[in-house]
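Shown here: the complex without one of its protein chains, the others still in place.
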Amino acid sequence: MIRLGALGAGLFFVLALMLGVVQPRDAVAPDPVEEHHKHPQKVEWSFNGPGNLGIFGTFDRAQLQRGFQVYKEVCSACHSINRVAFRDLAAIGFSPAEIKALAAQYEVASIDDKTGEAATRKATPADKFPLIYPNEAAARAAQNGALPPDLSLITKAREDGTNYVHSLLTGYDEAPPKGWTVLDGLYYNPYFASLNIKMPPPLAADDQVTYADGTKATRDQMAKDVAVFLTWTAEPKLEARKETGVAAVIFLLILTLLGYLSYRRVWADVKGPKAVAAE
Amino acid sequence: MSFPWAKHYEPKSEFTKFVDSRLPIPRFVYDALGAGYPAPKNLNYFYNFGFLAGVALMVQIITGIVLAMHYAANTAIAFDSVEHIMRDVNSGWMIRYMHAVGASFFFAVVYIHIFRGLYYGSYKPPREVLWMLGLVIFLLMMATAFMGYVLVWGQMSFWGATVITGLFSAIPVVGPAIQTWLLGGFSPDNATLNRFFSLHFLLPFVTLGVIVLHVWALHIPGSNNPTGVDVKGPQDTVPFHPYYTAKDFFGLGVYLTLFAVVVFFAPNMLGEVDNYIPANPLSTPALIVPEWYFWPFYAILRSFTVDFLFIPAKLLGVIGMFASILLLFFLPWLDTSPVRSNNYRPWSRILFWVFVVDVIILGVCGGKHAAEPWIIISQLASVYYFAHFLIILPIVSRIEKTLPLPNSIAEAVLAKYNKASSPGLAGSPGVQPAE
Partner (left out) sequence: MASETSVAADTLPPSGERRRDFIYVATGAFAAAGAAAVVLPLVNQMNPSADVLALASIDLDLSAIQPGQAVKASWRGKPIFARHLTPAEIDAAKKVDVSTLRDPQTLDQRTKAGNEQWLITLGVCTHLGCVPLGAGEGEARGDFGGYFCPCHGSHYDTAARVRKGPAPKNLEVPEYKFNTPTAVTIG
């Protein structure tokens, strides 16, 4: 009875599916976006360690600070890093006094003690980097309809994020393919999902920022530095993660080996030549 | 345990005697996982995965309880609280990555566990109830995993919740009302998040309870084994402890090593980048896909593209997806071959591997855009999925000519060693019957 029912149900599903299989299919029009979209270029990053494998490797503190400088002088005109607190900058090599001074350059919302009305106060190290725009509508109104995303997590929110940021920032030079129309107010960038990006080229020329450590601020260098900085903002515990990981894996390999030896020893009287010979 | 030669727990000290006569938990453990449980001596490494599944659940429960100490189930701050865990809570990043990666590992282990049961016929009498309890656990896991994924309240969480609860809207007449009831609103919102958090916390403990039943049901007939032949006597078994505890411990080491590699070096490998974007009800991601472990079922859902017998395609997809899991409950009665192990069923063995490939193909299709050629591939793969269980297996299991079975587990083990070792040991005498 069950098998008869199963046969009926089976035929039902098979026929329903086969009906779909034999339907005529619309010719798939080649998608111009898919055709011209480019995957980010692979770059060797210091935090990925030897072979870019991602096992060892640490952030280059000087590079992180340069990247922060690029963010602060270029990106922060429109993009916030609202998940990062000023105190977090200690991890990329800022001293407590520098952090305090930096935080004091920003205003955050507060309430006036006396009037109870909305006011602002100087940020403290415990505060997070304030939003540039209070909400999405305000951002779009100020940015001609575009929404500059918060960059705190951007390298984790995009496929191959660090490479993506670097490629996107340096990807404006490529000429649009033949027949591709770039709408007014948009820019062609083959690394952007829709190829049409509203963000004007942020890194327009070499030496747009002046690095304190004397590094030559080429556009590529600036793009790399800010990509690394944004990798840190997205994954501030990256170094601790890898350190813990190396220790954990080494420990577990030894434990597994010991476990294997114990296992062999326990089974020696059941498996193995001695046990077979005894049979 | 049912085997008469099972060792019995003998409390030695005054204290253990005291406990044993009042609350005999040590005796219970001894009989369930200790020396008091005789297990077939020929279990291979695929039999490690039941234990590993239990470990994976415990990892999820422990890390999950910790995460719940810091998580806030409120749409305004849920995403922020997850980032708070990642950035500010001591070791929070590690605990969260363990939980997220742990879900994937849990499913991987359970899938291997299920396929092992399929290959060796572990669903066949007298283990039908054991098999069905396992499927109940699987269903509970799927519900738990889905709701847990929503808690992050990223883009994929939100749209996953929208799509999956939207399945219920396919039910005629009452569907939309059911969807609204599930969500507590007209789209996923605070009410949804709160109830999902509550249930996500509850269901693992329900799962734990069903696992107790699952292990209980296992201990009535005892473990199946790669030959599928019943245990006939003491020469076929070894005490679970220390033999299989040692083997499970070694397997655990391998498992934890792989787990650590992913947690510490590629924690986001199995996740979706879109879930690092906070949920936005006004913007749909380019590609909505569930986590990889749902892909085969998602492919089946999407492979029903035309109405059939006046049933709309959307409803067919939902019925097909649920049927693809529920039909497994009937498997013990669909496959009527008296031989359990596919080692001795030449046709079924081929069918098994075709089925494995079929599920992998479905999985690949489920992770892709719903576009050609993936639609037609998933349609054909779905056809095989249903045909395999509902049509082919019932027929093949009746007409298949099976290979001769070994007389006993001990004989099979012996034959294997004789083949592997020097010719001098070959041609050993047959196995004596059990005493």
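Note that the chains take the letters A and B in the order they are written out, and that residue 1 is the start of every chain.
Note that in this section a residue touches a chain if its C-beta (ideal position, glycine included) is under 8 Å from a C-beta of that chain, and two chains touch if they have at least 3 such contacts.
Predicted, not measured: the structure shown is a model, and the values here were computed from it.
If you put the hidden chain back, the residue from B:A32, B:I61 or B:V89 that touches it is B:V89.
The omitted chain makes contact with just one of the residues B:T144, B:T207 or B:Q235: B:Q235. Of the residues in chain B, those that touch the hidden partner chain are 5, 7, 62, 66, 69-70, 84, 87-92, 94-95, 233-235, 238-239, 242-243, 249, 410, 431-432, 434-435. For chain A, the residues touching the absent chain in the complete assembly are 85, 87, 124-126, 251-252, 254-255, 258-259, 261-262, 265, 269-270, 278-279.
The rule we apply is simple: only the chains that are shown with their structure count from here on.
The part of chain B that touches chain A in the complex is made up of residues 41, 80, 83, 86-87, 93-94, 97, 238, 242-243, 246-247, 249-250, 252-254, 256-257, 260-261, 263-268, 273-274, 276-277, 286, 303-306, 308-309, 311, 313, 316, 320, 323, 327, 330, 333-334, 336, 371-372, 376, 379-380, 382-383, 386-387, 389-391, 394, 414, 417-418, 421, 425, 428. Residues of chain A touching chain B in their complex: 2-3, 6-7, 9-21, 23, 25, 28, 54-55, 83, 88, 149, 152-153, 156-159, 161, 193, 234, 236-237, 240-242, 244-246, 248-249, 252-253, 255-260, 262-263, 266-267, 270-271, 273, 276-277, 279.
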